[in-house]
Each structure stands twice: as structure tokens, then as C-alpha cells.
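Just one protein chain is left out here, and the rest sit where they should.
== chain A ==
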Amino acid sequence: MDKILSVKNLSVSFDTYAGVVQAVRNVSFDLDKGETLAIVGESGSGKSVMSKSLMGLIPQPPGKIDGEYIQYKNENILSFSKGKLRKLRGSEISIVFQDPMTSLNPTMTVKNQIIEGILTHNRISKKKAVARAIELLGLVGIHEPEKRINQYPHQFSGGMQQRVVIAMALACDPEILIADEPTTALDVTVQAQVIDLFKKIQKERGTSIVFITHDLGVVANIADRVAVMYAGKIVEIGKVEEIFYNPSHPYTKGLLKAMPNLRDSNSRLMSIPGSPPNLMHPPAGDAFALRNKAPLKIDFLYHPPMFKVTDTHEAATWLLHEKVGQEVENEIEDILLTEEEEKESVDQKVLGNKLLEVTDLKQHFNAGQNNEVRAVDGVSFEIYEGETFGLVGESGCGKSTTGRNLVNLYEATGGEIYFKGERLAKKNKVELHKQIQMIFQDPYSSLNPRWTVADIIAEGMDIHGLYKSEKERRKKVEDLLETVGLNPEHATRYPHEFSGGQRQRIGIARALAVEPEFIVADEPISALDVSIQAQVINLLNKLQKEQGLTYLFIAHDLSMVKHISDRVGVMYQGRMVEIAPSDELYENPLHPYTQSLLGAIPVPDPNSEKTRKKFKDVTWEKTGVEGEMREVFPDHFVSCTEEELEMYRKKGAFELVDS
């Protein structure tokens, strides 16, 4: 294939007050015409900076771009003047950013925003530009583009806004489209539509796409080739099948094992210990060596060059050097296997008594001017001792509000919550706060930045007077830090010195300090990187086993929910639509909304992603919200009407006979 873009030894650094951050270090790769190259990496791996530097979008200073060349159509972008770069942007290379809300100007109509680019780069009349804009909106799948083009961004939904942004990026028919996490801010079902749109664009126009993401499922779905970035370097690059089925770099292997798989249920997640290195002082050898469970001695001394695995597949790891013999390979395998076996002991959980019962919970918020938001509108479920109950749904479905009701952060508008048979509203508040705890979503805002870690963890103990002396307090804090896998010596540090995953574990330690029985985990991993998510999930599982905790696990990531939960409830617009044991729910979803959710999850497996049919085309017409929760099969509840219930039962019996 023809190369359209060729990058050689590109480096980007930022001069901050604390020192020079080397965000991208010596990156080289080629982009072929008409292909989709996915760039995967954790936050801070330099993937976004790298792609922005391709079109000179790095502010200089503080940024600094070095490199041999970025060759585009026989010209070196690195040597372009500002004016020439401006011509390049939009017309030749354009970019789609993560958050459509912030990439559209709220005070301009969609029409003006799209034709702005067209008029800048082409000498055509305004009328023609508008016609082109309408055509573009049609292309990206917006109905009645003639009407909607005069609307403002806030009149579009999130997914529609992202489509508008894509239309803007396509306005001048660019050769290369850079998509910087374009689906991260979107719900799964919307994400699936946007990904399909990218595929369609690429097919119809032959645009080369650089698709940046941290989600391996999305990669498997969309990419032709994949580049894995770690600590500012590309550590492995190859065709999507090669990366997923024959990964060579230990980091790629670790990432793939850290992802939960929707299909096989019981394999434990392999976590990658530690967190990415500080790019202010990048390590001398292989940046991943410190987190590698079985590194080579040379990994600490020299950075490995790119070794060829096949013609299309390269990886930067010394494991591919000819001097690595069979013996060493076996040894590494042994180390990894013992690790896996340690984690393999999963006991079947025995469910205890009913711990929590929620009946017809309602939470309405007054949004002013007789405008009432029904965040939670009649939700009922039960949670048993020792289990993990997963609560899933798209943003705004009321799942977090439900969780906050359980810890008494809101006073419920209606309905009752019973904890251990007692009404929550009647219970002693002090007792309640000791028994029910919460883990929060955002590890950056959930810890008071002015407090030391010791004070943060001990806050619950301070409030309830759970220690007798200063010494006992310190001892307890140190024990808790050890429990969550952190160094007890760091008790005097401040939160900002920790990485996201470490902060989340501090949050868990704080919740554990009052020795609760029930923990509400409100999206505890959605702000974390894949390699870190597994650490937190494994920690939660370990704690449950050791201390007999009960969890309510709220998340929008269905594969993680399936992995950790025993039973799962699916919410839609403030209502519960389906509750079932997690395997049953994923094998046999009954409610059309659940089906459409499941169909939209991208699976980190390129082959099944290409052949997958089940539920893929289910689109729910949003009926059936008015139904009641009925038990279709044992433990499997669905919100439906009488007739639907009969239908589900018949279908189920039919399928049983069939198999």
C-alpha cells in the first residue's frame, strides 16, 4: 500500500516549572493510504500529544517538537511555516476531539461552524458552502439536515454533537482524519453508532484514520493496524490480528489479560502492578521493565530497538533478541503461570440473608419553574449478604442517584430502603454511617487535597472515635494502607503525589476504616486506565473474600460489571428494566434495552468482532418502560406487561428445547 504519512524519530517535550517532560520519545511509524491505525495506550503515554504534533497543534512554548521528519506528500511537516501549517489543518489533516460539548462553540449555529472551515480553505460561494454542509450532515447520519443545520449545539444530543464534529472535520475532504478518543465521552450504544460512522466514512471516501483510544474493544472493532504506546514510545505495532492473537511485548500481553472477557466468566484478571513511569525522568532501559513480572537483566540497561516479528509486526522488547534462548522463555512462562495460579482459586459464593431491600425508591429533583427531574422513579431490588450486585445503565439513568440514596446522601422522595430489616430513614445516623460506606468515582476529587493520606483514611475513625490513642490511630492507618497494597510509609504524603489507581485505593482504605458491612462503589474504575482497573477490581474481590463485604457495584462498563457481580440490575431512565444473575443476563438477556446494550459492547477480539451478529442489530424502540417487574425465570426479573411475560416464557422454553 502507499504510505500517506511517514513519521521518523518524532519527539515532543514540554518545559514545565518542575522540569522537562518528555511526552513523546523517538516515535517512528507509517500510515498507509485508506487504513485505520489505532493508537492505544494509557493516559500519559503520549498518544494524544503525538497525534496533535502531527499537525503542529502543540503550543510552542512550552512544547517543543523534534524529529527527523513527518513526511506527508513528499513534504516535511516539521519544516512548515505557521501559514503553511494552517493551510494543512482542516484541508489535508483534520482532527476530532474527545468531548463534543467542548469542541463545538455554543454560541454559533452548526451551519456557521461547518462552513467556517469550508470557506477558509476553498474559494467558493457561501451558498455552495451551505449546500456542502447540509450534504455532510446527511452523510454523518443526521436526519433532516436542512432543518437541523440552523440549530445550536445544545439542541443536539451527545452522539449527534460528535457527528457534527465529525462533519466539521470532513468539511474539506481531508486525506487524514485524526480521532482523539472520539467515543470516550459517549455511552456504549452511541459509541457503537459513532464507530460504525467512522467505518463507513473510511469505506466510502478512503480517508486514512488515526484512531486514538484506550479501549481495546474499540480497537478490535475498528482498526486495521494497531500501535501500542507506553511511556512516550511505540512498544509494538502490527496488524490488529497480530497484536491481539500474538502479542510480543510484555506490556501488550499484560493489557490484553487485564481486560475482562464477556464470554468466559471465571478467569481472574491479571493486573499489571505499579503505575506508568514519570516522564520527567524516564528510565534508562525498557520503560516497562519495573512493572514487568519477569524482566530481563538487559531491560534495565538499554532501551530495546524495534525487532521484526513478521513483515508487518514489530515490537520493542529484548525478548525477541536472538540471544534469548528457549530456557529463558520457559523460565518466564513459569513465573507468569505461578502468578496466574495464585489468582485462580475462586470459591463459589454462598449467598446469605437479605441485607438490603429497596422498594419503589423515588428521587425527584426540583429543577425550578415546576420542572421536576425524576432521576430515580420507582426502583426495587434486594441485595443479599456477601454478594456483589451490579447496577448498569447509561449516563443519566439514575444509577448513581440510587447509590447515593443508599448511603443517605439524599433524602428519598418516595419509597423505602430497609437495611437488615430496619427502615433506613429511622435508623441511627451514626450507626448507619459506620455500616454503609461508599467508594467514589473520581480519584482526583474524592480525596481532600489539603490533607495527608493518614488524615484522610482516619477521618471516619476520628468522627466515630474508633481509637484510644494517637499511636493506635497511626497503627490502624498503616494496617489499612497495607491492606490496600500501599506503602505504609506514605501515610504522611498528600494525595496529589499518588497516581490515579493509588488514590482510588486510598479511597477504599478510607471506606474500610470504619469496618462497614456494605459498600456502595460508584463507578470506582471508570476513571482509571485498563492496567490499573484490574488492580482495583482484584483488590475489591480480595477484600470481599477476606472480610465478607457486600457490594453494590455501579458502572457503565458492562464487561467489568459482569466480571465482578453475582447479580446485575439494568436501569433505564430512572427505572429498573431487568435483574438477573450475571451469567444468565449475558447469556439470555430478555429486555430489548439490555439486548441493545449488550450488542453495543465492543469485544477485545478482532475475529469475533467481525463475525459477531448476536444482538448487534437490536435497536430498542423505548417501549415497555411502563411495565412491571415480573419474574420470568427463577431469579430473572424483567420489566414487562402480562403479554410480554408470556412471550418471554414461551421463547425461553423454546430455546431450552432447541439446545
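One rule holds in what follows: contacts are C-beta pairs under 8 Å (C-beta built on N, C-alpha and C of every residue); 3 or more make two chains touch, one makes a residue touch a chain; residues count from 1.
Throughout what follows, contacts and distances are computed from a predicted model.
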item	value
Name per UniProt, for the chain absent here [options: "ABC transporter domain-containing protein", "Phenylacetate-CoA oxygenase subunit PaaJ", "Oligopeptide transport system permease protein" or "RagB/SusD family nutrient uptake outer membrane protein"]	"Oligopeptide transport system permease protein"
Omitted-chain contact residue, chosen from A:Phe29, A:Tyr230, A:Phe440 or A:Tyr593	A:Phe440
Contacting the left-out chain in the complete assembly, out of A:Arg89, A:Arg291, A:His313 or A:His591	A:Arg291
Positions on chain A contacted by the hidden chain, ascending	17, 26, 273-275, 278, 284-285, 289-291, 294-306, 318, 321, 323-325, 328, 331-332, 335, 404, 407-409, 429-430, 432-434, 436-438, 440-442, 445-450, 459-460, 463-464, 485-487, 490, 492-494, 496-498, 502, 507, 510, 514
